[in-house]
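All protein chains but one are shown in place.
Let's turn to chain A:
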């Protein structure tokens, strides 16, 4: 903004005369640096807003593109050296795809005769489902038992709910992204187990 104002006045003064264009680029100006970090803050807030929003609709796409044009133009005019591939790949490109990674809801539907269905809903609208058989048919995934299991990672140890299946070594974990606390798990486990005790 400051640069364009000074140039406007110069153009008026030097209308009929010989002109010499002197252009200076700011490498480290104090007010511009603060602006740059303010814009970064806004980008981060915008990312959080995207993650918390419901679905990926046409309106949100328009908001994305509009904001990106302003962002890119701002970078090009003032801080050309700062605008790098690193920023592009870490801050700009992944943002619209982040909503495919963050989980909104995880749910379980139980029925004794039919089976169990595990459902995972992402913020981008994608849904993943998994079905577990109960009953007397010899299906692929036959339900056997439900347990509360302890897991160890290099960071921590935590409790999680797990469904045991016939003829498979691995356990199915219904509430993985949300990982509720132990008090909540106790209630879910009790109701689950006593509801499905005949299978």
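Note that a residue touches a chain if its C-beta (ideal position, glycine included) is under 8 Å from a C-beta of that chain, and two chains touch if they have at least 3 such contacts; residues count from 1.
Going forward, contacts and distances are computed from a predicted model.
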| item | value |
| --- | --- |
| Omitted chain (choose from "GlcNAc-PI synthesis protein", "Mitochondrial import receptor subunit", "Bardet-Biedl syndrome 10" or "Origin of replication complex subunit 4") - UniProt protein name | "GlcNAc-PI synthesis protein" |
| Positions on chain A contacted by the hidden chain, ascending | 150-159, 181-182, 186, 190-191, 193-195, 197-198 |
